[in-house]
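Apart from one protein chain that is not included, each protein chain of the complex appears where it belongs.
The letters A, B, C, D and E name the chains in turn, as written, and every chain counts its residues from 1.
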Amino acid sequence: MSLIAEIYIFVLAVLAGFQVIAKVPSILHTPLMSATNAIHGIILVGALVLAFSVHGTAALVIALAAVLFASINLVGGFVVTDRILAMFRSEREAGRSS
Amino acid sequence: MSLIAEIYIFVLAVLAGFQVIAKVPSILHTPLMSATNAIHGIILVGALVLAFSVHGTAALVIALAAVLFASINLVGGFVVTDRILAMFRSEREAGRSS
Amino acid sequence: MPPDSVGRLVSQGHAVTMESAAGHGAGFDDEQYQAAGAVIEQDRSAVLAGSDLLAVVNGPRNAGDWAGVPRGTVVVGLLKPFSAPVEVFEFWASGGVTALSMDALPRVSRAQSMDVLSSLSTVIGYRAAVVAAERLRKFFPLLMTAAGTIPPARVLVLGAGVAGLQAIATAHRLGAQVEAFDTRPEVREQVESLGARFLTLEVETSATQDGYATELGEEAHRQENERLREPVAWADAIITTAQIPGQRAPILITREMISGMKPGSVIIDLAAESGGNTEVTEAGRAVFYAGVEVVGAQNLASELPRDASQLYGRNLANFLQYLDQAGLAWDADHTLSLPDDDIVNRMVLVHAGQLIHTGLVKRREGGVMDVLNR
Amino acid sequence: MPPDSVGRLVSQGHAVTMESAAGHGAGFDDEQYQAAGAVIEQDRSAVLAGSDLLAVVNGPRNAGDWAGVPRGTVVVGLLKPFSAPVEVFEFWASGGVTALSMDALPRVSRAQSMDVLSSLSTVIGYRAAVVAAERLRKFFPLLMTAAGTIPPARVLVLGAGVAGLQAIATAHRLGAQVEAFDTRPEVREQVESLGARFLTLEVETSATQDGYATELGEEAHRQENERLREPVAWADAIITTAQIPGQRAPILITREMISGMKPGSVIIDLAAESGGNTEVTEAGRAVFYAGVEVVGAQNLASELPRDASQLYGRNLANFLQYLDQAGLAWDADHTLSLPDDDIVNRMVLVHAGQLIHTGLVKRREGGVMDVLNR
Amino acid sequence: MNPIAQVLYMASATLFVLGVRFLGSPASARSGNRLLAIGMLLALGTTLAFAPHYDHVVWVALVALLGSAIGVVSARRVRMTAMPQMVAFFNGLGGGAAALVAAGGWPGSSGAASWLALLTMVLGSVSFGGSIIAFLKLQEWIRVDLRMALGLRLLGLTVLAAVVAGAVYLATSGHGGIGAALGVMAAAAAGGALLTLPIGGADMPVVISLLNALTGLSAAATGFVLQNQLLIIAGTLVGASGTILTQQMSRAMHRSLMNVIWSGKAAQGEAGTAEGTVQPITHDDTAMLLRYAKKVVVVPGYGLAVARAQLEVKQVIDLLNGFGVEVLFGIHPVAGRMPGHMNVLLAEADVAYDQLWEMDRINPRFRDTDVVLVVGANDVTNPAARTQTGSPLFGMPILNVDEARHVVVLKRSMGRGFAGVDNPLYVDPKTRMLFGDAKHSLGALVRELESAQ
Partner (left out) sequence: MNPIAQVLYMASATLFVLGVRFLGSPASARSGNRLLAIGMLLALGTTLAFAPHYDHVVWVALVALLGSAIGVVSARRVRMTAMPQMVAFFNGLGGGAAALVAAGGWPGSSGAASWLALLTMVLGSVSFGGSIIAFLKLQEWIRVDLRMALGLRLLGLTVLAAVVAGAVYLATSGHGGIGAALGVMAAAAAGGALLTLPIGGADMPVVISLLNALTGLSAAATGFVLQNQLLIIAGTLVGASGTILTQQMSRAMHRSLMNVIWSGKAAQGEAGTAEGTVQPITHDDTAMLLRYAKKVVVVPGYGLAVARAQLEVKQVIDLLNGFGVEVLFGIHPVAGRMPGHMNVLLAEADVAYDQLWEMDRINPRFRDTDVVLVVGANDVTNPAARTQTGSPLFGMPILNVDEARHVVVLKRSMGRGFAGVDNPLYVDPKTRMLFGDAKHSLGALVRELESAQ
């Protein structure tokens, strides 16, 4: 894929990213931050591809470190987000049920 | 540019397009329709490129027809939109000034 | 009739003669009427004799009181076909006088500008609530103070016609906790629209074409009494307005029910003139029974004379104008021809030597309503 | 004092003796008090002689009335240091009685639960508005009806202390158009918070530490009269409450200003007891001047006896409890030691054989206030 | 393509996205349109500057000028009320242009390019045919007997099926010249036209919006054919946002999109433009109408009392006052069920007395009132009282709300008032009905007005 196409994709993703967040009530700021944080665990994709194909120990160590970091970020990010949202939900549900 | 890149672009544009319109008050439906209508006057770009490069009368006539149609759409679309919005503005401004 | 209504009649080309000092009670001077274009006449009999149309507030008490009204004259006023002495009307019939009663006006939307009963009920309903607030030895509103909480007064309004609704509105404004009941089920919504609670007692009756309630049967009446027992005991102040045209007012509150009330409570009975809604009501007087003050309200409208007479006067002026436009006319020998009009037809008590109004005819025949005659 | 307050005192370990029938006016029976734990005593002098602390509503009219109160007794009540006969206090001083007056209670937040003046003013203010509505021969609210529009009554409230504010609130609720004035500028916001208009007359005075107004100078007073002329003429009903403790009430409305009012208007003067805010006020009577009814309101609180006595009783009970906690004590020979407490100190009229209260001392010396003695 | 051109294209694509975004709120709509126009100029300039050839430049210039002139003149001349058909017309031309461009490039193409070109031709032509019919119907230059609706629809679908079959054949067989292209286009246009014919006038705006989205997609498809990302983005943007807009429009009519383009309700829609029909309005339209009015009169009636919506009405007027709108209450003497009913109610909400005008005083003002908001009043606004001699209301003076420019009536249903008679006001062409409990409707108005702040 050409660089220009990638830049197009980048620009469009910027546009989509800017629009995707309208005014968010600040109670959602933390979960939103945490969820988007989980998203860049996607770097694990890159780390995997790298790790599957590197040669040499140094490079492998670096790649494995990347895999480690990325997987912590990804999995931890989702779990944390879910915990935050669950707290949030339960409070609400309790509110409803009363 | 590869087809896959173009499809990426297409998908992202769809995402951007879906998000770009939040809930619009229905008084804006007509101007919005009219303005987006003017946007696809962008086909003029295609028509121009085509017309600049065709060979043969039949093809030229088709290309020129496309140029004609597209330019009417484009220019007329913007003028109409502006008129609608102007009416809207003036009413509002009148409202303010009273 | 306030001077401005007189002025309107004058400007429509009528000659208006007024008895001297007729406006005093409402705070209007003869001079104001003269300024409005009326002729002031010191002598009542001259007024009676010299007019084509006599606009009055109430009719005469005795048949002979207004002698000298010539044949062909129209008398318009609150003539009380259900309670004024039948002889008065018979006397008029014999004298060729035509009588139109404002209280027989049909209660339809287009007649509302002439609807004297509505106007008077408005005054009376407001007044009843104010008098209740004044008589009740308690706060109407809820107050939470440093010296404890004063609970709001509980006001019960029985009968939610025009007067009842106005009483509800006024008591609610003052902060009382208001409940109301009426046998016409459509009134629920109206009561609730004023922020009060409508009691569900499952005692219902249909309404006549004019929106008046019809009489309850024996059994239904007993039930109503039974079911009102609790709300009555609950209330600090009660305003009763239940009336059925041409009938004695229903007894809603028995002696025994009053005994069940808290001492110091107040009942304002607006139906006093047609017999009262309680067993102890005496029209025009406040009686105490078991520590409860029962006010037999009579003529409450006269307590806001200026406003009441303004309303009455405007209604009357509107009606006269309506009559005029409908085509009231006298021929050469001063015989009156009444217009054939829905509204006017319903209001005719006496015309062309006949008693016309059905209630009146019934009374002459049966004499059932004599309880109410005074 | 209502039975529940008596009950509270009893449950705190006090013995309560009551004069028989003391609660009748407010609708409480002796039985109710007995049930609450009080001892009922038929004989007043027995009550006077047998108590450490006498809680009363008003003090005696004459020095000798309550003879037989033993040395060391505390009398608590609305003892009116500015208007009750000085001899009463001198008699008590000589008898070793201690007098604490509820009307000298400082008006601070923490004392509000014992603030009898606030409680009474609340009753009086509400009542004044209700009485005004009852006396005024006009609607309070605006009404747009088929018979024309009845404009709202215009109510002017002069002096927006506790009573004035309550009157404003009540009249506003009833739908009147309310304007108010007070010389203390901070009152503006309070008046507006009730939906009424505050008049800007540029007559201002400072408030004392207790929030009472201070007297206006000669010139300021003249100005106030002048500037009130127009609003007074505008009003249908006026409620005046302007008072300055220890002074004759200021004259806000002169005869001439009353003549400028519409006939049929009403003035309820709540300052009647301290001389009245109009030139024609007579305490306890309604007088007519130039067609205007001027009600010299006296003892309006007694018109809502049950609520008023509940409030007063709770205030008093709160005060007694406060005294107890503050450390009121008698030593072996029944000599009283008063606690050294901000609030109590300000309330002492007579103690240890001395007149203490500054107002009282001044009166004994100068006798300036004798206009008000009755 | 030249990278600079690409970057410029990217910039104009960004401007398009932002422009549409701005168009979504009243305050920024005009700037939105301006952004779009700038984006368009940028795109055209880039195309002209970087075009690989400049053959036929004179012809092209002439034709483009001609087209622009036609665009300007027709857009200027058209009456305000004819705006929707004008948009339909322009939209049709846009679709046509897309189809023509694709057709021009199609002969000789193959594979994906060929498929895409045919797709574009079909989409663009359907849009062309449908839009032109929408235009003609709205201009009332053609009328359709509704009994033919089903037949037309089936025929349209058949034609389109044939078009698809033909296109597939052409794409797979891999040959076909400009003639075949024109044939496909003509048939597709006919199919679009047939499907649009039976749709009622009241529903047209929704259909135009749908066709607009379709044109957008055809432009995007052209972009694929020409490998032009700007066309892809701009077209897709219009396609996607147009789809959302279409949905919102049909939702505002309380209809589903399917229902609009297909159902029998279309027939009613047709009738809907005739006299004597009730025209509903949405909360947001009402809010906008009020917000941009100069003078508003609120006419309360018994329904306000029933709903106990006095606080909400007070809030609406406070908000409108905040926008500089002059608001008065017109109080009919017998509104409600007791004399002074409205006064009691509005006093509860602390409405200032001087905002309450009695009938005689307010009646002469309706003539220069922009919007009358009738809140749960019925009999007291019934024009039958003036005209229908047989009516039980005849002769009762009423509030002449029908003299105002717009009337919005808030009530729950077409239910009658106290007098039990129908109210011709509700079918007055300038009246709109906002159905629902008054408390709820006013609450929604408050919400809308607040979001318009």
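In this text, a contact is a pair of C-beta atoms (placed from the backbone, for glycine too) under 8 Å apart; a residue touches a chain by one contact, two chains touch by 3 or more.
Just so it is clear, the model here is predicted, and its values are computed rather than measured.
Within the whole complex, touches from the chain that is not shown fall on A, B, C, D, E.
For the options D:Ala36, D:Leu54 or D:Leu165, the residue in contact with the chain missing from this view is D:Leu165.
In the complete complex, the residue from C:Val39, C:Ala67, C:Leu142 or C:Ala329 that touches the missing chain is C:Leu142. Between the chain not shown and the residues D:Ser20, D:Gln34 or D:Gln112, the one that touches is D:Gln112. Against the chain not shown here, chain E presents residues 308, 311, 314-315, 348-350, 447, 450-451. Interface residues of chain C with the unshown chain, by the touch rule above, are 141-150, 152, 175, 177, 195. Although one chain is not displayed, its contacts with chain D can still be listed: residues 108-110, 112-113, 118-119, 122, 125, 162, 165-166, 169, 173, 189-190, 192-195.
Please note the rule applied: only the chains that are shown with their structure count from here on.
Note on connectivity: the fewest steps through touching chains from chain B to chain D is 2.
Averaging C-alpha coordinates per chain and comparing to chain B, the farthest chain turns out to be D. Across every pairing of chains, the maximum count of C-beta contacts belongs to B-E. Averaging Cα atoms per chain gives one point for each, and the point farthest from that of chain E is the centre of D.
Chain E has its Cα centroid 40 Å from the Cα centroid of chain A.
Across the assembly, chain E contributes residues 17, 21, 229, 233, 333-334, 339-340, 344, 347 that each touch 2 or more other chains.
Taken residue by residue, chain C touches two or more other chains at 112-113, 118-119, 122, 173, whereas all remaining positions touch fewer.
Pairwise chain contacts in this structure: A-B, A-E, B-E, C-D, C-E, D-E.
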